[in-house]
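One protein chain is absent from this view; the other protein chains keep their places.
Letters A, B and C mark the chains as written, and numbering starts fresh at 1 in each.
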Amino acid sequence: MLALLAAAGWLKPDAAHAQAWNKAAFETHDMAETMKALGGAEPAQSKDIVFFQTPDIAENGAVVPIGIASNIPKTDSIAILIEKNPNMLAATFDIPAGTEPTISTRVKMGQTSNIYALVKADGKYYVASKEVKVTLGGCGG
Amino acid sequence: MPCAFAQSTVDEIAKYRAALQDGNPAELWEARGEALWKQKRGPKQVSFEQCDLGLGAGVVKGAYARLPRYFADADRVMDLETRLVWCMVKLQGYSEADALKNPFGSGNEKKSDMEALVAYVTSESRGAKMNVALSHPKEEQMYRLGEKMFYFRGGPHDFACATCHGEDGKRIRLQDLPNLTGTEGAQKAYTTWPAYRVSQGELRSFQWRLYDCFRQQRFPELIFASDASVALTMFLARNANGVAFDAPAIKR
Amino acid sequence: MNGRESLVSLALLSITLGCATAPSSEEIAANAAAMLKSSFKANGQASLDRLKQDETQALCSQLAGKPPSKEVAARIEKINRDAIKYPADGKLLGDWKNGEKIAQEGRGKQFSDDPAGPVGANCYACHQLAPQELSFGTIGPSLYQFGKLRGYGADTQRYAYGKIYNSEAYAACSNMPRFGHSGILNEQQLKDVTALLMDPQSPVNK
Partner (left out) sequence: MADPMKIRANLVGDSTEVKVLMNHEMETGQRKDAQGKTIPAWFIQSVSATCNDKTVLSAQWGPAVSKNPFLSFKFKGGAKGDKVVITWVDSRGDKRTDEATIA
């Protein structure tokens, strides 16, 4: 299957995965550290970044739905950061031209925390945040 | 105002659950189960397409909504899992021990073929109206045994199924409890299993639901595909008659 | 009716007759006992003994969710009240802080639990207690301000201890476990949980 796809020209792993995984960025503990690892300056607060399908309360921290849409022109990338997780950065998404600056995924949260949506647009960084409370339901047994 | 707080908590958790509906990882189990269903397996190298789930050999569509039921070839009332085990032994040539092992999976290291098959078969009843018959005396008997089991109190905590699932509008901690003695509660609960449990990252079948309820009831271990498990399934499935089956679902 | 159908109904009829039409209650009871035996296996600390019912469990199971008659209720409450053992030192109140921990703890006695690990009462699963804890269940009544509303007197203390020790002594076929009677909690733990309800300093009474 892989060989077939490659032969058909579908698969270009070297191109698609050209950027090496940014280990340093995924091992940071606060915003300043993360920005340094990502190579950016302090982000500006923005009202043009919107959370959608992101609940105020998550019944289980193992799966917290997060949707982020950026209305900032020339959005190049969107990142999800979770303040109180052991490592702050959860995911980054590069948005090529033609792709809507809107992503939705699910993340783990160890506890109630602020979630940051970090957007890079036209070389500048912007941020919005939202608190998500994590409850533990069930019998506890 | 603790009450107002609780209400907004409940509303927000409802939003959380709604947000999870789009993209249920149970689909990964359904896809694997469909492949297993069609694959020639076991010492006899036969696929499940020869397996009769009650609507004829290989008919999957709508079959789960009519289970458990009496099967003349086995002279027994069977739920889905019991029937799959029967087909694995009689058709595919597995030993009973092999057919019964690993009913509940755990991660990629210990995937359960049974759970995947259950995910696939149940998904083929999505939208089918629950229609479990008590026309055969053994079906009637199984139902009454299930009812008996439902009210059976035992263990150090005196718990029965009915302890938590016998009244409307109750909850454990913040978790709502369906009243399984009423039609509405049984319908809502039974038609939403199996489910992908986000807390476990696993697809869980109704057999698992019963197994884990008894664990929390402080009972000994409920044996997979045992008579008591089939009887309780019969009791609850029958009580859920009349509404559309809607699983595999996704739950906390 | 064609020939095939009548054959089927004849076959059905003979099976039905074989079982004396609908199965009788005695028959169901006998089959239920056999079913229990074949359907469970011992796992860790959860041995098959746990399926042997005492009189209270058996009487309450038979009711199938309906309330007991006056006579049955009186019988259950008497045998359970007679079985309550109060502490030899006469002290019923322990440490409410420890009681709060026991009320929060949901583990204990499951086959998945470490037999040497903690055993709790999991009170919050079913009851509201301290108002700070928002995650509480509703199978049992709210116990917020339990002592404050009833008074902190010796009789109420004795009732609270006795109810936690053996709920069936006060309400036949209650959903609540018999924490002392069934050996779920030890005497000190029972005192600590009683203190959670009855100590004026407990957050339950704030």
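Here are a few things to note about the model shown:
We take it that a contact is a pair of C-beta atoms (placed from the backbone, for glycine too) under 8 Å apart; a residue touches a chain by one contact, two chains touch by 3 or more.
Note that this is a predicted model, so its numbers are computed, not measured.
Touch, as defined at the top, links the missing chain to these shown chains in the whole complex: A, B. Only one of the listed residues, A:I57, A:A90 or A:V134, touches the absent chain: A:A90.
On the side of chain A, the interface with the absent chain consists of residues 1-2, 5, 9-13, 15-17, 19, 21-22, 26, 62-64, 82, 85-87, 89-96, 98-100, 102-109, using the contact rule stated above.
Counting over the whole complex, chain B has residues 22-25, 27-28, 31-32, 107-108, 196, 198, 201 touching the chain that is not drawn.
In this section, only the chains that are shown with their structure count from here on.
Of the two chain pairs examined here, A-B and B-C, the one linked by more C-beta pairs in contact is B-C.
Nearest to the global CA centroid, when each chain is reduced to the mean of its CA atoms, is chain B. Centroids built from CA atoms put chain C at 47 Å from chain A.
Averaged C-alpha coordinates give centres for chain B and chain C that are 26 Å from one another. The residues of chain B that reach two or more other chains are 9, 172-175, 216, listed in rising order. Of all residues in chain C, those that touch two or more other chains are 110, 125, 135. On chain B, the positions that touch chain A within their shared complex are 9, 12-13, 15-17, 19-20, 22, 172-175, 198-199, 201, 216, 252.
Listing the residues of chain B that touch chain C in their complex gives 2, 5-6, 9, 136-138, 140-141, 144-145, 147-149, 151-160, 162-164, 166-167, 169-175, 177, 181, 214-216, 218-223, 226-229, 231.
Chain C meets chain B in the complex at residues 12, 15-16, 19, 22-23, 28-29, 31-32, 35-36, 38-43, 46-48, 50-53, 56-57, 60-65, 109-112, 124-126, 131, 134-139, 168, 175, 177-178, 182-184.
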